[in-house]
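Supplied in structure tokens, the structure appears directly below.
Missing here is one protein chain; the remaining ones are kept as they sit in the complex.
Moving on to chain A:
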């Protein structure tokens, strides 16, 4: 069972990373326009170079 000493912190750390990513996405307004985002990816306007 010694492996738990490693596994539990690792699992908590990875889960925490996911949580931080979610919090970041909420804070940067990434859920303001879900319909628009799904359509914008189809636009060819910024295919060759990213939007400045």
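Convention: contacts are C-beta pairs under 8 Å (C-beta built on N, C-alpha and C of every residue); 3 or more make two chains touch, one makes a residue touch a chain; residues count from 1.
Just so we're on the same page, contacts and distances are computed from a predicted model.
*Asks:* Going by UniProt, what is the name of the one chain that was not included in the view, given "Branched-chain amino acid ABC transporter permease", "Cadmium-translocating P-type ATPase", "Manganese transport system membrane protein MntD" or "SCO1/SenC family protein"?
*Replies:* "Cadmium-translocating P-type ATPase"
*Asks:* In the complete complex, the non-displayed chain touches which residues of chain A?
*Replies:* 1, 4, 8, 11-12, 15-16, 18-19, 22-23, 26-27, 32-36, 39-43, 45
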